[in-house]
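For this depiction, one protein chain was excluded, whereas all remaining protein chains were kept in their positions.
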């Protein structure tokens, strides 16, 4: 059972950018932290600042993975193209945000991808990725 | 370590109301399901259709519990009084919704309590309560 | 055949409050007036200023009554919790307003419960309750 | 005592158009059904797809009828000219809709004529016309 | 030199409708009053409750008249078809309203025809027609 | 196989009105141009400035034609009555505009009839009618 | 009988500013033109770029003049203080604009003073002042 | 002479909740502080987190008190039911807020009860209750 | 201890303007009434219809007065320049309105200066100035 | 004569994604279908999920093609960068959508590229590409 | 070559007001700083809290100066009268703001004068005046 974790624009700067909001770990450290939580689930990580690459990745994920954890960064708020990509595939996508976006700027209050995701988790920092993977694993097990 | 789970208006009808959205288990069955997941955490359950009772409960929870899991039902969308109650206490509150509210009616798109919650989880059905309790337990452990 | 008539907040003040809009009869006098119209239909009356009590009443009405006539007063305009309660039960609810709300303040122009009611009647004063009960009786007869 | 029932645009297609919403009876069948309900009240029926003809009819109704039942169809939502016509005459006009418009498209949520009508009834199908005529007859009797 | 005065829907009821706003003269009396003001200008009058007839009239006016005075009544607020008709002809159209529409209901605050008229006059009662005709005559003289 | 082309208000002025936008051909010349394109398809033409006549025409077209090409002119932007008429019949209606309305005034940006049409074509001048008829013929052939 | 004509900000630049909209006459030339129209009416002229001076002038006008013609320039769109001044006095104020403001920028579409003026005239250039004075004289005569 | 002071939801937590905004006194201490200010006026205090109880209290206050000082807490922003209760009684209600709500979150900018209150006082901390009672006493004296 | 009372545009007309709203006393009479209330506090009064003069006055008040009571009249609703002036000085400013502005026109519902004032009082007529001065005196005493 | 057909994000998934809306043919099959329609026109096809690649393609198309048919997918609704690219070149661009977007989600109702396209065609499925190419060919012929 | 620098309301308080935003220099010190930058350009400075004086100054500047640098302070956000003044003269006006207004309150996000200025500079503190004067000098030189 494999799960794909996609991180969107500027998440490669984790640890440098606004540590009071996003914490002081780098993306690699967070990925390591998440990986260590799961023994029976293989997790692949992908990060890109390019909307098109994220769309391509979502398209190709359908065969290989049982689900996608997606932190789309700022694309969350305007990329209807990513939304369409999520809607076009058949495996579940879980939306994750490190911070509680409801506490932040107005433009972060709207997620254009949430309506096509299976569920949404925000505000739990790096532990949010763990919860999201659990949700996918759980769903897969209940069905299997 | 104790966690309080509060369910708001109409959640006492679970199992009868819109099973295609909310599932066919009753609230008691869901509570049992959630309880069984946790060995070392004691979980208390409270349900009310009265906004005032939920506020009173939140006020009194502060001393006894390490966190609250709150599915405020329709109060999510207009009860600024519950929002103020959450903001007034010092233990974390995690917002949970059974369904992915982003897929539903317009009025369900706005949560007036989300900005004062520690985090938010929606779309995972009864398993969402499990995830929310885990998040509280995890946070409590990291701090202890 | 029994019908339940629920009156919401401040309707207990009928006869005192704004008689130029709501008329000079008390709620009891109106209930009596309505009761006298129907010989074969038993009518129960309930009034409360508490949103939670109205929700509880709607939940419990389902077994005993063939339909509910609901004048939700000011709750009409913001109680999504009552809306969910109506949507959760299987007997029809008819919305009634004494005055023609379309002629009044802006905030009275939106009914958050109308979309889940079977029908809506406004502007006919106390006679509106009679019409609403007739509609429920008629519907019940056509089906029986 | 005579009452005029005016049906607006596209209601001549009743029975053909969206039977799941409007029912399977033709307008003539509905008119017959309504007529049969009343022994002591003479009812005249008028239908037009032309806004101007409806305005002319409303103007001329003032002398002959004690009230008008108006299902203005789609004109409900934009014909301020019909609104002005209703406001200009002295007999009461009762707004009727077959379906519960609150459940339908956004544009059907606003009635520009409701604020100048005596009352409004929606969601009861053909029986709504019966209720509306009753309301006019009742009002006329209380005054006479 | 001929000027055409067009009155739109419900203006045939002048004298009956809301005399506190529109005055107590009938449309014929107003037309007579206006006619008497002008010796050298022939004035034609037209009234209709039908949007289509007003459009037809505007189209045909172009050859015969030097200008049109238009009180479009409620069509002022939504008839983009009349707007297009005005824009399509080459003689000037002056918008007139009996009352000061800025003092009245919200929906009367927007004129969809004003942007294509030569000018606009409101609030002067029947004398407004006199001013509007003067404006057309004056414009015609300055050019001639 | 017959197709009906309906032109709405002010299109009878084609050739005179704003030739820089609508071109210099008259409506008759355009109709002739369109007719010449099709050998095996009989095309009927109808123009009216009266909303009611267009509705009547749409109603009656259902039996005789395989589809309707509709340039509703300014009615496009507010005639919910025409919208309902289109929705009520079973043959396809294709919306056509001579100009690219997206380039013009704000009020022309919304088509209230587009959601009930089979398709929409704008910006190709008189050739747009040819494309629209082709679309209807094509659809009819694919089904036949 | 005396009438006061008040011109607001930037109207002292008439003749220089945007002659394609406002014409090529200076304010003095326009005043002279207006004055020449009236034999029996004395007209006083006042111009200021200072909102406070216009308010002071309106206050003091009440005793001396039978009415005010006011072209408030850009103050038309935001000076609620001038609006209150107009509302506070008892002589009629007629709003005048040289251009047809309905054809211009969005911000010029709202007049905050129109609801408290007796009437409004726009789009007739300098002749608009003549019409406005006529309206005041006419009103004064009808009352006298 | 008796005055009733009603405090709404979460005000029972004063002293604990956001002391930088609401100060460090408990509600009892504030009540004592207020009471001490007045020798000849008896003051009753009531607090509830239940909207329905506040409505009931307002209804019953009418006979016993000369006025009500109301800090409705978060209900200020959405309880049209409390608004109707205030409007239904004949003694004056003065709205009080501890903080200057104009400086705070957007949702606190609208008071749905202000339009039916006699007056409003905000931003003066506990002293605001003193000012509000003074206003009621003063009003009562001027009338007596 | 000195307090400055500033009255904005049109308040010099008090007693004449809308006495049903503002009362029948002149501004001088109100000032006298206010002055008589305070023995140990010297009160200076300033009125202007000029926004710039009010700004200048606010700037210079800082050295001489312990606080400002400001009834900014219509400037309340749009003068961001006065807002900036209030924000720029260090003594407290209390906003006062004679009438309950929440009951009046829409444009009076927004105060652009409230967010930078220390507090706000409205609806108590001339007694509102007394309350406002008390609030300033009280604040000054608590600090001194 | 060459025409370029550009398909935007997610259109590479045609045949898999929402076949009830987009049909069951793959993009290659549609391209083949379109190609077969035209004998004298060479058609090039390009698809990308990357906004930047589409912009680059549009820039370079100007020399080689007589026109572009563009189905920009979800970019239609927010890519002002593609809009600017279209506006910057001199060959015509025709906007195509497979489905009738007016029937779908709100966010699909606005096309930010439509105002700079030559024309727009939607709702005809794969045949829409044929119509769009015809429009370009026709336009090119009329000019040649 | 002379340039005029106009500073609007409250800028006379520079150095005192919000030094964390506007810096600690007084307006005179800033003017001196700016003056010292330019050897061949004579710079005049003007400050006023009166909108009318700023308009008068703009009108008279046209003959003497080659351009105006304008920091209109809060007038930036509502003075359409200053906007009209800028539009009425022929020399270029450059808008300057000390702070980056895009980071501040909502009401500071709209500049009603920007659309009629030659250019806009914000966020560079006192150095912004230097840049603005350079832009005017540069423009003048390129033309000369």
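Per-chain residue numbering starts at 1, and chain names A, B, C, D, E, F, G, H, I, J and K are given in the order in which the chains are listed.
In the analysis below, a residue touches a chain if its C-beta (ideal position, glycine included) is under 8 Å from a C-beta of that chain, and two chains touch if they have at least 3 such contacts.
Note that the coordinates shown come from a computational prediction; the quantities given were computed from them, not determined experimentally.
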- Name every displayed chain that the left-out chain is in contact with. A, J, K
- Sole residue of K:8, K:52, K:73 or K:128 that reaches the chain not shown, by the stated touch rule: K:128
- Among the options K:54, K:74, K:88 or K:117, which residue touches the chain absent from this view? K:117
- chain K, residues in touch with the chain not shown (by the definition above): 94, 100, 102-103, 111, 114-115, 117-124, 127-128, 131, 134-135, 138-139
- Note on the structure: Residue list for chain J contacting the dropped chain reads 50-53, 55-56, 59, 78-81, 83-85, 87-88, 112
- Task: Pick out the residues on chain A that sit against the missing chain.
- Result: 8-10, 12-13, 16-18, 48-53, 73-75, 77-78, 107
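The working rule: only the chains that are shown with their structure count from here on.
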- Message: Quick check on the contact network: minimum steps from chain B to chain F?
- Response: 3
- Message: For chain C and chain F, which third chains touch each of them?
- Response: D
- Common contacts of chain C and chain H? B
- Which integer distance in Å separates the CA centroid of chain D from that of chain F? 31
- Task: State, to the nearest whole Å, the distance from the C-alpha centre of chain D to the C-alpha centre of chain G.
- Result: 47
- Hey, what residues on chain J touch two or more of the other chains? none
- Query: Chain pairs in touch?
  - Reply: A-B, A-J, B-C, B-H, C-D, C-H, D-E, D-F, E-F, E-G, F-J, G-I, G-K, H-I, I-K
